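The complex appears here minus one protein chain, its other protein chains still in place.
Showing chain A:
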Amino acid sequence: MARIIVVTSGKGGVGKTTSAAAIATGLALRGNKTVVIDFDVGLRNLDLIMGCERRVVYDLVNVIQGEAGLNQALIRDKRSDHLYILPASQTRDKDALTLEGVEQVLEKLAEDFDYIVCDSPAGIERGAQLAMYFADEAIVVTNPEVSSVRDSDRILGLLASKTRRAEQAQDPVVERLLITRYDPNRVDSGDMLNLEDIQEILAIKLIGLIPESEAVLRASNSGVPVTHDQDSDAGQAYSDTVARLLGDEKPLRFHQLQKKSFLSRIFGGGRR
């Protein structure tokens, strides 16, 4: 049975698409047949992050409206045999998505895949609600700042009421917290909320913590999900996150202030 995981946040720009791409890549690298779907119709980005923007012919809206078959729209990842991408349409808007259409696509994908990762658009409107509606699990991406935490809180409320599992009174959607862009230096100086505060407010299980890292922007711009960059802190942190998602125990890393060594202070040893 395929697990449907929605990556969502409410707030924009916190790293949903980066996280969806990195987590889907990590799942595939560990041998799980995975598909990642871009629900951000009209503002598609996932194809860029995954580096497959030149290979998009058909998209999710084409499939839902019967203009193309699912297999025509699925793009196989260049780097991993187990990973497929279902892009969004750039020329349509979110009204082109229907609940029945999304359900049919997900049912079809569930026959072939182990994991279906849904990259939600920002906001709490139709696109975001459709992305989360059929989810079994949710990864709520949150930055260490008050507005992001509040928006995540709002999304958690919707996950508990506006999903199929909630409406049919099944087991609730499994909610997990992924904190991104965490900078221990700025937490220490009081600019950012700390890990404990965020967890206390949102009161859900932490699945991962991704440090603020130059590797993320580099990965986005080059179209290679950061999970492939195992030399970087962010790449390792996403691998840890995926391991926890698959049931492994991994200690939390990158959340504590690193004392700079004497030499790196002199030579300005840059953060990766």
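Throughout what follows, contacts are C-beta pairs under 8 Å (C-beta built on N, C-alpha and C of every residue); 3 or more make two chains touch, one makes a residue touch a chain; residues count from 1.
One rule holds for everything that comes next: contacts and distances are computed from a predicted model.
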| Of the candidate names "ABC transporter ATP-binding protein", "Carbon-monoxide dehydrogenase medium subunit", "Probable septum site-determining protein MinC" or "Glutathione transport system permease protein GsiC", which one corresponds to the UniProt protein name of the undepicted chain? | "Probable septum site-determining protein MinC"
| query | Which of these, A:53, A:112 or A:153, touches the one chain of the complex that we don't see? | reply | A:153
| query | Given the contact definition stated above, which residue among A:48, A:70 or A:201 touches the chain not shown here? | reply | A:201
| Contacts of chain A with the missing chain: which residues? | 150-151, 153-154, 156-158, 160, 201, 203
